[in-house]
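Note that this complex is displayed minus one protein chain, with the remaining chains in position.
Take a look at chain A:
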Amino acid sequence: MEYLIKAFSLLFGSDPELRQIIGVTLQMSFFSTTISSLFGIPLGILIGSSDFRGKKWVQRINNTLMGLPPVVAGLIVLLILSRSGPLGKLKLLYTVTAMVVAQVLLITPIITGLTATIVSIRAPQIRETAAGMGISPFKRMLYTAYDCRVQFVSTILAGFGRAIAEVGAVQIVGGNVQFKTRVMTTAIMLQTNMGHFEFAIALGLVLLIISFIINALVQKLSDGQAENA
């Protein structure tokens, strides 16, 4: 209870560092989830609704990437963005942009895989029906996406959940720089390493509360959509 009170006082208090940490966390999670959804949802629709040569291999590779360890994703992005790496000139290492890039690498396969699973349930019936009416494959995919829109919200939320709770990749490419790239998870890790367990637990609760509020809001919106549908 004591931790919970501390968590709420932190969340609604005026600590400038915590406000900045929450801001960076939300900014990073929002952008990485949005970019991953823009890539992952169309790709998932394509995989889930079409039959093509090599589809099973594409699915196997995507399923493998869904389990990509965050530290490996972080390492890949670090190597690409480091001074001697191919994109070193961009000087993106230890910035929020680098953290977003690493998270996109992690989250896109998850969103792609979940989307493909959702779409593949309806795909055979839709494909038969659409072929019988002479509907083009592109329009068929658009209609499929429209029909699955409510389920896609859960997919996006799963991606957001992964983004907001992720620590390994953002630690490597963000560097946990105070007032710049420090996010909730890396702050918790730092506090734990320093032995400030109470503060770490309070931060953890803040993270859970933020995650709960966002999930509840989005779920309410999607429930409204489902009722109207």
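In the analysis below, a contact is a pair of C-beta atoms (placed from the backbone, for glycine too) under 8 Å apart; a residue touches a chain by one contact, two chains touch by 3 or more; residues count from 1.
Basically, contacts and distances are computed from a predicted model.
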Chain left out of the displayed complex - its UniProt protein name, from "Molybdopterin synthase sulfur carrier subunit", "PadR family transcriptional regulator", "Tungstate transport system ATP-binding protein" or "Xanthine dehydrogenase subunit D": "Tungstate transport system ATP-binding protein"
Contacting the left-out chain in the complete assembly, out of A:S9, A:T129 or A:Q178: A:T129
Residue ranges of chain A at the interface with the undisplayed chain: 122, 125-135, 139, 143, 146-147, 229
